[in-house]
Each structure stands twice: as structure tokens, then as C-alpha cells.
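A single protein chain has been omitted from the complex, and every remaining protein chain is retained in its original position.
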Amino acid sequence: MKKLSLVDIVVIIVIGIVFGVIMKFWDDLYSVVKPLLPTLRQLIYGMWFMVGPFAALLIRKPGAALLASVAGASLSALVGNGFEVLMYGLIQGLGAELVFLAFRYRKFSIAVAGLAGIMSCVGGFLLDLSYGYAELETWALIVKYGLRVISAFIFTGIFAYYIVLALEKTKVTSLIRPIDYSEIDNLKQ
Amino acid sequence: MTNKAIGVTKLRAKYSGEKQLIFNDLTLSIPHGQKLLLLGPSGCGKSTLLQIISGIIPGAVQIPLLAEQITKPESWGFVFQDPDTQFCMSYVDEELAFVLENQQIPQEQMKQLIEEALEHVQLHLPKLHTPIAELSQGMKQRLALAAVLLLKPDVVFLDEPSALLDPEGKQYIWETIRSTLAQHTVIVVEHHIDGILDWFDRVVVLNRQGDIIADGHPSHVFVEQKSFLMQEGIWYPNIWEEYFSYQSDSPSLAFRAEATAELQAQPNTSGSQPLLELQNFKIKRGAYSLDVPYAAAQQGDWIAIRGKNGAGKSTLLFALARLLASNGSYRIQGEDVGEDIPPSMSYVFQNPELQFITDRIIDEVTHSLIVKYDKERTEKEQSEHWIKRLFAPKQRKSRIDLQQLTLEASAALEQLQLSVPPDRHPYELSIGQKRRLSVLTALVENRSILLLDEPTFGQDARSTFIMLEWLQQLQASGVTIMMITHDEQIMRRFATQIWHIEHGTLTTCSPAQALYSKEADDEQLTQLVHT
Partner (left out) sequence: MNSLLNWFTPNKQTWLHRCNPSLKFVALFAIMLFVFFSRAIGLYVGYIICLSIVLWSSSGFPARKVALLHIPILISSLSSGITLTLFGRGNDIIWQWWIIKISHESIHSGMMIGTKSLLIGIISLLLLLTSPPVKLLYSFMQQLRLPAKYAYAFLAGLRLVPYMIEEVQLRRRALRIRRVQADRGFAKIYQMIKLYSIPLIAQAIRRAHRIGIAMEAKQFQQKRTYYYITSFSAYDGIFVCIVLICTAVALIVPELPV
């Protein structure tokens, strides 16, 4: 299992920042929609969980999910989304990272990515409990977090997976994936 | 500082995931103090070789690599091709300080060292804390060189330092290189060798397979390998003159050249209505504004739009394509142009990737073909009598035969010499191929005005000439070309009109008038080349 090099870190943080920028716009969209149609809001909430699993799928090295999530949250905080996103970024990133760790950083399928998204969602839920966002009627609670979990899976399992797949076709990913050391032996003939 | 030679012995390398070797037992040794120029076709691995000798591979980048010996320099610096991705900080002083921080220079000494470094590369700025974004591309490359010099290197590697610069930038960066690197070992990869050959002690030419096919003094190598270099698209001295003498040998192309010269000699023939006309045309974009008192293009014109970076050339094209709002009179074929993109116009962006929308090369072309057929169908519908239209059966998106489209797309790709496997992803192509694909998708839509944003920028000679020949053929078939370029040769030899943007105003003139004052500078340049 490789450690992250400087180049890896720059790439991961830049990806985090890209998502941070996207999340800023997503957030503007979100806060307008918020009180009117709570259900719609939860369905697009998944975007917030996308950073970590996306980075992990892309780079496939340990630490990618956590670092990207924190970087994205840092940018969000910097552009004025509030300080608390740092905590959410950390916990959600950690949730995702733990899932990839559990699979020893060897499986990068839709299921694993989706699960990572769901764990991020769980982490967010735990924070929400402390914050007070979860003081809802039971039915509202189930609707809110149920939809959120579905959204998480859609964004991290499906969207993230297929976008990374599309990026692989562009061969950009060959710059950043770990190399297969058996290829050096092939050179020896 | 040592006087050891650097280099590689029996180097083998390949890219991760690919079967083909980049280098097969390559051996190259560079003695101390030598100025080496590395030439070769695009994609033969020259940049990779520089990165291996310097140690960037395997230090920062990993590729499968095997060699009997690699002797890296003890201290070195590297100047990369892209001015915008060499820096990690946003301000000039912070970036240079970054280098000093890495070397653990005490903070008190930093300011002075920064000032000296800037002075050394002739980068005169009003204050040290200037945003890098305010520098021109040429200035950024000089800044990169300043940063390298702060490392106090023995060896300096330069990977196509002038590829993404305009002619003025190219000139200045090479002046700076000559004056600051006289004592260093220098290894350069370049494509534009016009005017710089005299500085080098040695030229090494690689072929497509990564083998050394020539190695010696510039004058020898250049003469021996000229046909190879020409074939592989290196910008060597006098290439334009030779290209045109070759052109005049071919009757059809000669005819074209004569016709262009005629159009250049006499401006707009009075009476005939211009195809595109701008009058009191104004564009406002934030703090910036562009004013066009009068400009007109005839059918079959080739208009070259020039101006300094940031002058507003792209803004003009955006406004013409209605991607930006404007005031004033703008007419195509006598009719005022509305808010939508004019159906007679297609546009090619400077970065071709921004225009790709599919995963396969063939799909890019078929998409444009579908757009073309849709357009023809709507035009046909609109030309029919309104009663007929009212009673015509409702037609949804016509199921155009996909297979036939694919055949047509393949034919187009072949006709314009874009012989690549059509299933590949557009991003896998080389920059020249991407450009051509992007122009192809615009061509296939069959519109009468073609707007292009620096289509030959940063490309090797071969791609450039192929592109220019296409555009000439288009012009011959009646398409009007409006092209942003800073290449004087194109302006002189291909354009029928020059639109010059300066200080927020656009003025038009003929090529002969435009370049008159530059004649003297050209003389000087040719002197340099023939040394």
C-alpha cells in the first residue's frame, strides 16, 4: 500500500477544491429550495458526499477520500459556507475512508463506492444529531435521512463511479494511478 | 559543482499500461558545459528523456524504467512548457520565495535575492508582490527561469520553453536563455528552432521509436536530416519559404496563391454587398469594451484578427457568434443578426477539448452530421408555404440512418487525413490531431462562415500546414474564414484582410499595409537564422 506522494496530494487536494467550488454553487441552489420542497433538497444532498469516494475511485490510494473531503470542506469554509463544514468534511471523509480501508483498498466497485457514500451520510447524521437538525417528527426524520441515503448512493455509487469510468477512457487517469511493478520485469528481456 | 558528465546508458522505458517501449537501450552522455538540443517528432519521448536524466522520473513520477546506469546532475533546474502550471503560488515574490524556502535560506536574505533574480532575467516589475496572473506568458516563462536560477543549478533542462508563447515571447525568452545560461550545461527540447541553432554545441535527433538517428554539430545534423525534420514537423529556419516554393510547383495550389495575392492587392470591390458587416459595433464585458467603427467581410475572405493578449480578440469572436451581447449594427447578408447563434456560423475554440462531447472520435463527427441534417431539414421546412406546413404530418426527430452517418463520418475523417482508430477517445489524440478533429466537426456542419481561435497555436509544422491547406480548400469552396492568429507568416501569405485590435478599437487594413512596418524586423530575423 503506497503512501501519498506530493504529486498525489496536489491532485487530490485540487479535486477536493473542484468539488468545493461545485458545492458552493450547489449550496446556493440548495438554500433557495430548502424550505419549499424539503424532499427535493434531500435528493440532491448526495453531492456533498461525492468528494471522498470520487477521489478514492480516481486515485486508488489510501488517504485519498479523507484528504479530498477535508480539502473540499476547507474551500467551502473559505468561500463562506460556515465553519462547521470543516467538521462535516472530516467526519464524512473519515466514514468513506474507513469503507475503502475495510476492503483493503483493493475493491473499487459501485457497491463499495455507494457504501462509502452511505457511511459518509451516517457520519453526517451523527453530527446532525448533536447540532439539532434531527429534532424532527419521526416520519420527517425517516423521510429526510432515507432520501438522503438514497441520494448518497446515487451520487457516490453511480455518478462517481461512471464519471471515473469515463475519465479512465480519456487516459488522464494513467497519470495518477499506481504502476504495476511487474511491468519492470517485462522490460528485462 | 562537479564536472561529471550526465546521461543514461542502455535505457529502457515504457508508459504504464502500454506495451510499446519508449526507449530501447538508449545511451546518451552529456559532458559538462554542453548546450544540447534534442529534436524529434511529437510523442517520441523527448520530454520523458529529460525527466529521466534530471531525476523527476522516478522521483515525482513513476513509469516502468530500467537502465544500466543513469547519472543525474547534482544540482539542476527544470523549465516546463506550460507557463500556467509551473507555479504553485499566486504572486511573483511568493513563488521565488518558495524556491528559497526549499533551500532554507534565512528570511532576511530573501527579498534581496528575489530582486536580484528578477533583474537577472530582465523582468522589470513595479513591485515584487505582483500577481503572476498579470504577467504575459513570456514573462511567466522568464519568471520560471528566474526560479530555476535561484536553485544555483549546474544543469538546466528546458522542455519546449517557447511552445506556448507568441513570437514576441519566443524572442524574449531565448534572449534571456542566452544571456543567463552561458555557463551552464543546458539540455533543450524544442520544436521551433528558427533563430536558435547557433547557440547549441550539439544536436541529437530521435526518431519515432526513440532511437538516436543523428548526433553532432548543428550545421551537420541539420543538413543531413533536413528531410526527416521536415517530415516530422520541426519548425526549422526558412520553412515557410520552402513550403511556398513547393506550393508554387503544384498547379492547383499555385492558382490558390495567385488568387489570394489578387484579393490582397485590391480591397473590397465596390458595389457588391459584404457578407458580414459591422457598423458602430460595441461590446462591453465588465470593465472592458471594444469599439468597431466599421468592418466588413466578403464571401471567400480570409480575415486574420490580431492584437496583444487580452486585447479582446476572443471577445470579438464570441460577440460575432452571439455568445456575448453587443450593441450596434451587425448584419449577415444584409439582415440584422438576432440573439441566437447565426446558422451560417461555426466556431472552433482554442482548446479543442472544450468542444468534445462524446467518448469516441467517430461520434464527434456523427453528432455534427446530425446537426447539419437537422439544420437542412428545418430550413427546408421553413421555406415551404405556410399552409403546406400547417397540414404536413408531424415529424419528430427523424430517424436518420445511423449506419449511413457512420460511413459518412469515416469518409470525412479519411479525407482530411485524420487516420486514427475511430473508436478511440478524442482526448487520446495529440494536440494537433485534436485541433484538426475539432475543426473537422465544425467543417462537417457545412456553414458558410468559420470562426477560429488560434488554430495553429503550439503545433508542429506538419499539423500547421495540413490545417492551412484545409482552410485554403474551404476558402476556395466559398467559405469565409475569420481567424485569430499572431503568426505573421499566416497573416502575410494567407489572409486577405487584417483586423487589428488595439486599445479597445478595431481597425481594418490589407496584409500589405499591415506588415509594412515589420519588414525591417523580418530582415533582422533572417540574419539571425542564417548564422
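By written order: A and B. Residues from 1 in each chain.
Simple rule for what comes next: a contact is a pair of C-beta atoms (placed from the backbone, for glycine too) under 8 Å apart; a residue touches a chain by one contact, two chains touch by 3 or more.
For clarity, every value in this text was computed on a predicted model and none was experimentally measured.
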Task = Could you run through the displayed chains and say which ones the absent chain touches?
result = A, B
Ask   = In the complete assembly, which of B:54, B:185, B:366 or B:480 touches the absent chain?
value = B:54
Request  = Based on the whole complex, identify which of B:24, B:355, B:410 or B:473 touches the chain you can't see.
outcome  = B:355
Note = Missing-chain contact, candidates B:85, B:112, B:272 or B:403, resolves to B:85
Note = Residues of subunit B touching the missing chain are 54, 56, 59-61, 77-78, 80, 82, 84-90, 93-94, 97-107, 110, 131, 133-134, 147, 151, 286-287, 318, 321, 323, 341, 346-347, 349, 351, 353-357, 367-368, 371, 427, 441
Request  = Quickly run down the residues of subunit A that touch the omitted chain.
outcome  = 5-11, 13-18, 21, 31, 34-35, 38, 58, 67, 71, 74-75, 77-78, 80, 82-84, 86-87, 130-133, 135-140, 159, 162-163, 166-167, 170, 172-173, 175-176
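One rule holds for everything that comes next: only the chains that are shown with their structure count from here on.
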Query = Which integer distance in Å separates the CA centroid of subunit A from that of subunit B?
reply = 37
Query = Where on subunit B is subunit A touching in the complex?
reply = 12-17, 21, 60-66, 359, 425, 427-428
Request  = Give every residue of subunit A touching subunit B within the complex, in rising order.
outcome  = 5-7, 166, 169-172, 174, 177-181, 183-184, 186-188
